[in-house]
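Note that one protein chain of the assembly has been removed; the remaining protein chains are unaltered in position.
In order of appearance the chains are A, B, C, D and E, and numbering begins at 1 in each one.
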C-alpha cells in the first residue's frame, strides 16, 4: 500500500516528464514545419474573361453537355453545337 | 513448373471462351428484352388545369392538411374548409 | 394434440387479459401525466426589438464573429468593432 | 496442378449452377420474381419486399453460397443479426424516431383499440394449433396479425426460426394489402350513421408529456413483460431521441441511414432464409391462410371494439378508427380516413386514427411479450438460438 | 405442453420484473432517470448522457437481458465494441473530422498548456492511490481529468473495465459542468490585469502544414507511445480526411452518420454496464469525488502554466486560455472567452483558447499512452480483454 503511494508519485513524475517531452518535440516539429511551408497569400482572383478554365477541361465539359443534350433531345450531336460555357 | 505454364495457356483459352460465351448470352438477352419492351415516348404533359391529381389523392391531401391545421389552430375541422390545393 | 387446443384457448384468454391489463395501466398513467403536466399555450412571441437575445449570448456571438473576421482579414480585433448583430 | 482444355471445360461446367439446380430452386426463383414484381410494380412494401425478393433470388441460385445457412456466406453473416436479435430492435429504434405519439397521448383510450386489434393474434393462435402447429409456432404465426414486421421477425427468430421466412413474407405482404383487406370488413361491421360520426378535436399535448411518455412506457411495460425490452425499449429510445429536442443528430441518423442500412441487411437475411426446403412446404400455405385470417380478425376486433367504445361514450367515437389498431403505420390510419370520407367527405378521421395506429405498435410488442413470457425462457435465449450459435462456432472451429 | 389458466397466469406473473426486482435496481432506475433529467432538461452532454441513461434504465429492468454482461443480449453485443476497443477509436475518427487544428498550429506553444492541464490527471492518480485504488484503477480514474470521453472509456476498458461505468459517467458529467467548475478557479488564480491581456492576432497557416500535421503527429506520438495508436491514429486520420480536401465523401460520413451510429452504440453499452453491483459501491462515490478533483486540478494546472507563459513572454499570453487545455472542446474555450470578456468586453480570447483546447485532446491521448506503456502490455490486449473474449466464446460453445 505504502509502496503504491510512492510508486504513484514516481509514475506522476515520469508521466509529466514524458508528456512535456512528447509535446515539446511536437512544438518544435510544428515550428520547423511552419517555417518550411509558410502561408502564402492566395493570388488575387483574376477576372473571369482573362483566364478561362483550361481548354482541355472545358472541352470535356462541353463534350459531356453535348452528349447528354443530344441523348435527351434524341438528336445527333452534329445537329447543334455548344458554343461557350462559363464556370460559376 | 512447365506443366503450370501449359495449364496457364489452357486456363486462358477456357476463360476467354467462357467470358465471351457468357457475355454473348447477355447480349442476346438484352436484345430480346429491348425488342419486347421498347421505349415509349412519354405522352406530352397535359396542362395542369385540364387534369388535376386524382380526386381520391387530393381528398386525402385535403384531409391531412385540414387535420393538421385544425390541430394547430386548436379548432374543429368543421370551422373552416380547405377549398382547393394544387400540386406544384 | 387435444391438450394443445385446450391450452391454446387458455393462452388466448390469458394473453388478451394481460394485454388489456397492461394497456389499461398505460392509459391511466397517461391520463395522470397529462393532468399533471397540462399543455400550456406558448406565450405570444414578443417583438424582436423589445427583447433581444440575452446579452451574454450576443456578446459571445460578437466574439466569435470578430475573431473570425480578424483572422480572415489578418488584422487585430482592436482595429474594428462589431457594433450590433441581430438574430433572424 | 494440371488442367487439360477439356478437363477444365468439364470442371467449369460442373461448377455451374445448371448442373446442380433442383426443381424446388426453380420454383423459389419464380417466387422471388413474383416478390420483386409485387414490390416494384404493385408497390407492396417495396423497401422490404424488394430486398427480400432479391435475397431469395440469390439464395436459390445453386452453389451461390447465399443461403442463410451457408456458413461463411455473406447473407449468413447478415442472418446472424436476426438470429441474435440485433437487427429488429435497431429497426424499431428508427421506427420510434419516425413516430409521433401525440395523437395517442391526446386520446389515450385509443390504446384499447390497439389492444383489441391483437384479438386477431390470439384467434389465429387457436387456428394455428387446430391446423397442427405447436404452441410456439402458433404464437409466431399469430403475431402476423399484429401487422408489425420487426415484431414478427423478432418473435419468430425466438420461438420458431424454421418458420421465419414464410412468417416475414406473409407479414409484409399483408401489411401492404391493408387498403384491400380492411375496407370491406369495416363497411360490413359498421352502420352508415356510425361511419358518419365526427370526432371532437384532439387536445394539444405538452412537450414534457411527450418526453416522459417513452420513459414511462419502457419502465411499465418492460417491468411487466421483460422479454420484450429489446424491441419496446429501443422503440421508445428512438422516440426519446425525437421528442427530447437535445439529440437532433442521433434522431436524424436513427430515422434515416441507420434504419436504411439495417433494413437492407435484415431484408436480405430474411430473403436468404427462403430456401426450397424451408418454404415449399404445406406449412407455408397454412401460414399464408392463417396470416390472412389474422389480419381480418385483427381488423374486425378493432372495429368491433370501436363500436363498443362508440356505445359507451354515447357516440363520440367513430368505430372506423378501430381498424387502425392493427398498426401498419400510417396505412391503416389512411384507410380509416378514406372509408370515413366515402360516407361524408367533410369527415376527417386521419388524426384520430393515428392514435390507435401507433397504439397497435405498442400492442403487438406487448402481445409478443406475453408469448415470450409463456413460451420463451426469459433468462436465456431460446434453444434454437443456442443451437444456432453453437453450430456457428462448431463449424468455425472444425474447418 | 399443457397450461391451465391459473398455471399460465402464475407463469406470467413469475416472469414479470416485479417478481425479481431488487432494491439496488430500483436505485439504479432512479439514477437512470436522474441522468435522463440532466441530459434533457439541463442539457448535460445530451448526445451521450441521454443514451447512457436509457441504457442504464433498460439494463436495470430485471430479466430484460440488457446488461452488458448478459450473453446474447443486444447491449452485450454493443458492449463487445468497447471491450475490444473498436468504438472509441471510431468516435475519435469523427472527432478528428470535426476538429480544426489551425489555431494550435498558429501558436504551437499552446501545446504546453494542453500538457499542463494533464497535471490534473496525475495528481488525481495520487489521490486515487491514497483512497485505496490500485495503480491501474488509479490511472483510469485520473484520466477523467483529461475531459475526453472516448479516451477515458478506452483507457478504462483496458486497465479497469470493472470501473468503466462510473468513470464514463463522471467524465461526461463533469465535461458538461465545465462552465460551472472552471470560472471560479480561473478568477481565483489570476489577477485583473492578467485577465485583461489582449493577445496578438494568430497568423494564418498554409494548407500544406495542415495536411502534414496529422501525419507527423501520428508518426511521432505513436512511435513514442505505441499503445495509443488506435485512438490518436484514428483522430488524425479523421483530421486528414478533413484537411486533405480530396476525401470529402469520407470526411462527411465520418463527422455525421458514422460518429452518430457509433455514439448510439457506445453510449448504450456504457449505460448497460451501470448495474447495481458495479455502480452502487463506495468506489463510485470516490470516483465522483476524484473526478471533480481531477477537473479542478486540470483547470488550475492549465491556468498556472498560463501565468508562467505570461511571465516568460513578457505578458503576451493571457493565462485564461490555459484552462482550455483540459479539452472539452469547444466549451472550455468558450469559458476562457467569457471570463476574459467579463473583465474587458473588447477582449476576444476564443480563437486563442482553441489552440490549448485541441491541444488538450492530444495531451490526454498522450497521457493515456503513458499509462498504457507503464501498466498495459503493449504486445497483447490486457488480461481483462482476454478473459472477456474467452468468456464470450466459452458461453457461445457451452450453450
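Note that a contact is a pair of C-beta atoms (placed from the backbone, for glycine too) under 8 Å apart; a residue touches a chain by one contact, two chains touch by 3 or more.
Just so you know, these numbers come straight off a predicted model, no measurement behind them.
Q: Missing chain touches which shown chains?
A: Among the chains that are shown, those touched by the missing chain are A, B, D, E.
Q: If the hidden chain were put back, which of E:156, E:227, E:287 or E:310 would touch it?
A: Selected residue, touching the omitted chain: E:227.
Q: Determine which one of D:28, D:57 or D:125 touches the chain that has been left out.
A: Of these options, the touching residue for the absent chain is D:57.
Q: List the chain A residues touching the unshown chain?
A: Within chain A, the residues touching the omitted chain are 3-4, 6-7, 10-11, 13-14, 18, 56, 59-60, 63-64, 66-68, 70-71, 74-78, 81.
Q: Could you pull out which residues of chain D are in touch with the chain that's been left out?
A: Interface residues of chain D facing the absent chain: 1, 3, 8, 11-12, 15-18, 21, 29, 33, 36, 39-40, 43, 46-47, 50-51, 54, 57-58, 61-66, 72-74, 77, 256-257, 260-261, 263-264, 268, 393, 396-397, 399.
Q: In the whole complex, what residues of chain E lie against the chain that is missing from view?
A: Residues in contact with the chain left out: 84-86, 89, 93, 134-135, 211, 215, 218-219, 222-227, 229-230, 233-234, 237, 240-241, 244-247, 249-250, 252-254, 256-258, 370, 373-374, 378-381, 385-386, 389-390, 392-394.
The definition used in the following text is that only the chains that are shown with their structure count from here on.
Q: Just grab the chain with the largest centre-to-centre distance to chain E, centres being mean Cα coordinates.
A: Measuring from the centre of chain E, the most distant chain centre belongs to B.
Q: Ranking chain pairs by how many C-beta pairs touch, which one is first?
A: Top of the contact-pair ranking: D-E.
Q: Just grab the chain with the largest centre-to-centre distance to chain A, centres being mean Cα coordinates.
A: Here the answer is chain D, farthest from chain A.
Q: If you fit chain D onto chain E using only Cα atoms, how far does it have to rotate, to the nearest 5°?
A: Value: 120 degrees, nearest 5.
Q: How big is the gap, in whole Å, between where the Cα atoms of chain C centre and where those of chain E centre?
A: 25
Q: Averaging only over C-alpha atoms, locate the centres of chain A and chain E and give their separation in whole Å.
A: That pair's centroid distance is 29 Å.
Q: Would you mind listing the residues of chain E that make contact with two or more other chains?
A: Residue numbers touching two or more other chains: 1, 3, 8, 12, 204.
Q: Using the touch rule from the top of the page, what residues of chain C touch 2 or more other chains?
A: Correct list: 4, 7, 11, 14, 18.
Q: Can you identify all of the chain pairs that touch?
A: A-E, B-D, C-D, C-E, D-E
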